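Sharing a structure, written as structure tokens. Questions coming.
A single protein chain has been removed from this complex, and every other one stays in its place.
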Amino acid sequence: MDKESTRLNGKDLINVGIFTAIISVMMILISFIGFIPYLMPTYCIFMPLLIGIPWMLFATKVNKFGMVLIMGILLGIVLMLTGMGWYAMPLCIVVSLIAEFIMKSGDYKSAKKDILAHGIFSLWVFGSYIPIFLTAEQYWADRGSYGEEYIATAMSIFQPWLAPIMIVACFVFGVIGAWIGLKVMKKHFVKAGIV
Amino acid sequence: MIELKNINFVYGSESAELIASMDKSAAAQDPAADAATTLDAGLQDEQAAPKALRGDSSDADGRLHDVNLSIEDGQFVLITGPSGCGKSTVLRLINGLIPHYYPGTLNGEVKIDGVDIASQELYETGLKVGTVFQNPRSQFFNVDTDSELAFACENRGMDPGVILDRMSATVERFDIESLMGRSIFRLSGGEKQKIACASIDVGDPRIVLLDEPSANLDFDATMRLRELIRLWKEQGRTIVAAEHRISYLWDLIDRAVIMSSGRIVADLDTPESRQLSDAQLAELGLRTTTPESPSEVELPAVGSDDAALTLNDFRFSYRTGLFAREKERRSKTAEPTIDFSGTRIAMGKVTAIVGPNGSGKTTLLNCLCGLERRCKGTIDLNGEACDRRALRGKVFMVMQDVNHQLFTESALEEVRISMETNGEQADDDALHHILAQVDLDAFADRHPMSLSGGQKQRLAVACALASGSDILLFDEPTSGLDYRHMQQTADLMKGLREMGKTLVVVTHDSEFIRSCCDCTLAIKNGRPA
Partner (left out) sequence: MSGIGFGFAEGRKADGSGARRALLDPRTKIALLVTMPTVLLSGAGGSHTAPLAIVFALVAAALLLSCGNIATAVFGILAVAFTQALWTLLAPLASGGAYMSLYLMHGIMVHLIPCMLMAAYAVSTTTVSEFILGMEKLHVPPLITIPLSVMFRFFPTVIEEATSVNDAMRMRDIRLGGRNVGKMVEYRLVPIMMSSLRIGEELSAASLTRGLGAPTKRTSICEIGFRAQDIVVLTICAFALVAVFAIMFGLVS
């Protein structure tokens, strides 16, 4: 069988669909934590952490350009269909592209690059928060910056400065999650001879 | 006209991975799964665990040796033989999945009407050849039945009007009007296979391939499948079927090609040649050629003086409306209420549970092992009334898809976690002993998913033994198994019975029932019949 080197074939597309389905279901299940609003920022911890496992398995099927990008776009669509709006889409596209280039630079064979790529890719989780932070911005715009007001609210969540922290968290836990994913892969999938 | 000339084929290591992850049906011995053996030492990935021997399978691994086969137009050919003989491989050569999907080393030619298949793209071959696979759950691409029927033709870019006409013709011919406009997820296994067949039919293929289509179907559904296949035969299509369960097709076929270890060992193309005695069948590794409904197998019911466990208050109703779970909605045939109160199950014996699909067999099993939350009944076991929680410790179910219940990274670990549910600290000797009881001690360090179907089943049994359960439940343990492995499973049951365990087996396999079951419990409409 000659390798159609760069064209994505039916099997690749189906793989993207399957793994995106798995990741979407995980995302939706984890998002139930958000029922308690104060726990919402923890998405940036748990989602990248857990999604790292299917990601590494997916990475073994990725050997052409485009699969990760399509996954990113699909996740953007899923976010839109769950009512999170279209804000995540540009973010998804950007991080997918960066992840693509990272993985490609390792010739699709480097586990380290796959891990790094997941760190970046995980920023998509932040996509759901964009409207929240915009709302928070609005709050401050309304209230001006009354000194005591600021101090009084310093303990509450969703300060604008929380955003960079969450973004970094997505990256860090994305890397950790993928690293765990690699361990799981070796322990199970490689040992079982499936990979 | 299909021609296979001088075929020699070996699956590549990539294929072995593909097929290793494709464990066909619950306990099937997928021939090529056993292919990931020492085949391709040269191609082994250094970081991968050595794909060591897969134990108790035959030497065959789906590869083919010197296969020559010609099939005339309109012939109905059955290809059969023990697991690993290569029958699925032959089908894959005809529909082009080899070499386009399953890479490997292919020597020889495969031609349809003089056109070499290997050089054609899959979608081109798909115009002439339609394939029905064995797993109803994984063949369909769409979520609703109409789209699924239209799928093949839509891919070809056909005009929608023409597609709709063809769909109507198929629906009428197959009598599946009641299945239209529905979600495929809510269909039963048999209905899904009907849709699979229909979706092929709309594409009007000259050649129809069937890869163990009845493996996951019960007796009635298999008979209905047979009707569809008969329709195809009447239309003059060329049909090539690979099957273990040959009884439902034996009288329809024109020709039976028997394979073993990758070679054709017999080509029976006259009805006389197909009159085989039981001994001959056994020697060829084949299942019976006489169809028999499981309910026809005469076995005693539980005697009143036999030691038995009695079910008390085993009843509940399906939820309807908003909170109905998917599984419940699927059972359109069953009454909304299940009632097994007063049913007695013989202890220390093997009881077969038979009944039509949707009659509540699996529900009964779920209740028996304490899984079904809304069943509040208890079981009288040795004078003790056991509720749901107690049952969980005493009853172990080997599920239809054993893959769902094996989680760890080695057989030893798997048995260990079962032993620990007993509250005992597991010491390695005890664990090895249990594995030895099911003949798996040599595989103690192997990953459960690298085992063959039959081995996984035995591993599950080992876990049952480790958990101290005295009652073992089995859900269709022999679907898709060839003769030898079915016998092995029957022997396993007998061995467990000798240990004093009580076995309850949901099965539609009459040969199996005859081989090892002591009594039957017939179920109909959620109640004992």
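Chains here go by letter, A and B, matching the order in which they are written, and residues are numbered from 1 within each.
One rule holds for everything that comes next: contacts are C-beta pairs under 8 Å (C-beta built on N, C-alpha and C of every residue); 3 or more make two chains touch, one makes a residue touch a chain.
If you're wondering where the values come from, they're calculated on a predicted model, not measured in any experiment.
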item: Given B:S183, B:Q275, B:T290 or B:T337, the one touching the chain that is not displayed; value: B:S183
item: Among B:F174, B:W232 or B:F396, the residue in touch with the chain that has been omitted; value: B:F396
item: Contact partner of the left-out chain, one of B:M1, B:A118, B:M158 or B:A301; value: B:M158
item: Chain not shown: contacting residue from B:N135, B:S260 or B:T288; value: B:N135
item: Contact with the hidden chain (one of B:N95, B:T343 or B:T520); value: B:N95
item: Subunit A residues that touch the omitted chain in the full complex; value: 8-11, 13-18, 20-22, 24-25, 37, 50, 53-54, 57, 66, 70-71, 73-74, 77-78, 80-87, 131-132, 134-139, 149, 152-158, 184, 188-189, 192, 194
item: Touch residues of subunit B, complete complex, unshown partner; value: 18-19, 21-23, 95-97, 100-101, 121-123, 125-127, 129-131, 133, 135, 137-144, 146-147, 150-160, 163-164, 167, 180-183, 185, 199-200, 203, 322-326, 366, 369-371, 392-393, 396-397, 399, 401, 403-408, 417-418, 421, 449, 463, 467
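Definition applied: only the chains that are shown with their structure count from here on.
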item: Interchain centroid distance [CA atoms averaged], subunit A/subunit B, Å; value: 38
item: In the complex with subunit B, residue positions of subunit A that touch it; value: 1, 11, 186-188, 190-195
item: Residues of subunit B that touch subunit A when the two form their complex; value: 16-17, 20-21, 36, 47-49, 51, 99-101, 103, 409, 447-450
